[in-house]
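A single protein chain has been removed from this complex, and every other one stays in its place.
Our next item is chain A:
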Amino acid sequence: MELNRRQILKYAGLGLAMPAVSPLLAACSGGGAGSGDGSVKFEGWDYEAALVQQNLDNFTKTTNIKVDYTPITSAQYVQKVVAEFTGGGGPDALYVYDDSLAAWVDGDYLQPLDGLPGVDEVYAAIYPGNAAAMTYQGKRYGLPYYTDSNCLLYNSEILDKAGIKKPPASLEELEAQAVKIKEAGLLEYPIGVPAQLSDTWWAWVWALIFGSGGNMFDEQQAPIMNTTDTVVKDVFSWLQQAATKSKVIDPACLQLLAVPVDNAMKANRYAYTIGARYASRDYNDAAKSKAAGKIRLALVPSLDGKEHGTVSNTRLYALAKDTEVKDDAFKLLTYLGGLDANKQPYTAKFWFLQRGLGFAYKSMASDPEVTASLEKFADPKVYAHLGEVATPRNVLGVPWYTEFEIEMHKVVQGVLSNQVQPAAAVAGLAQTVETLKKKYN
């Protein structure tokens, strides 16, 4: 065949284009989960990615299983993972929020772990609330990454200056203490909570409700906030009073996300907030916080001053349904969320010691190394007790949960800014649930 100049140019162009086009075509072709080279494709949100990689390197060294780890920005984690699974190129193993578990199981992204080696043992070793959060429709879908329960975090120095000897047990007492701090000229607004609209759950609202023994839903996920359970309305009434009458809750909360509230606590600008236990480690870190050594944990104050409980969340490691490297991926899951050869939760302990992340394993509460580390930023007894009394939200299994949570944020904003009355707020939430149920039926 004789080639002319035009043909030479044509083939040269094709030759140059192919390397560029091939990966594009490969990417477009989708395919099953995994990296395709035998390694385990592992994805998680980008919390402490360097430490995660360090831990994974240790796994690879001991097992010779390669892990292809991709951290994804936490703000986009759910959307990106959903997009990947929808496009047919999801990971083999991944982090999962308990909020997303039901939807991802219904979406055929995950596979149950029942019957796999060591799973029963793990579920027997963890707190029941965490086990419940990782179980959907009777099947177990995860091994625990970390968990936390919400509590009252208070600045003991500010309370001392105001002559307050102990943290509040009731919401009435919390308000009275905050008024005292305000009147002493110590802080204009002693209470801060993150109340700007966002895509993440407002743990503090659930903690206040659970802390007073209430709930928004019964066990069949029917709304009870407007019927048999008056706690939600009463908690909303307290919030409104504290925000607009006694004015102890900072009105600026409506434009504050979690990080600015953390920063305000660390700068001694709030005396109280309601947040996760592990925040106390950050708040009490002298390198980051002016309030170091002053922040204490307490149970969430209740309407009646009695102890009821709090809310917990669970982050888990799960296995993709379509993984082609199931055995290796499950070994990775066991390393990260399970028990090692010595029956110790190696990675759970690693995270607690490194960053103070809450643990689901009951045995860790009495581990001397753990308690020694814990004493540096929290009272181990209060810390452990919060873990015991915490329960997960019982509405995570419904497909409309996210919509409800976002609507609840708007309603609470209305309550805090006095634009919605508590009775109307709970009626509106109950109506929202009915509308969402119809939409999803």
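Rule of thumb we're sticking to: a residue touches a chain if its C-beta (ideal position, glycine included) is under 8 Å from a C-beta of that chain, and two chains touch if they have at least 3 such contacts; residues count from 1.
Criterion: contacts and distances are computed from a predicted model.
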item: Chain not present in the shown complex, as UniProt names it (candidates "MBOAT family protein", "Pyruvate ferredoxin oxidoreductase", "Anti-sigma factor" or "Carbohydrate ABC transporter membrane protein 1 (CUT1 family)"); value: "Carbohydrate ABC transporter membrane protein 1 (CUT1 family)"
item: Residue in contact with the excluded chain [from A:49, A:132 or A:254]; value: A:254
item: Among A:79, A:227 or A:354, the residue in touch with the chain that has been omitted; value: A:79
item: Selected residue (touches chain absent from view) among A:57, A:160 or A:199; value: A:199
item: Chain not shown, touching residues in chain A; value: 78-79, 82, 86, 103, 106-108, 188, 196-199, 250-255, 264, 269, 399, 402-403, 406, 409-411, 413-414, 417, 419-420, 435, 440
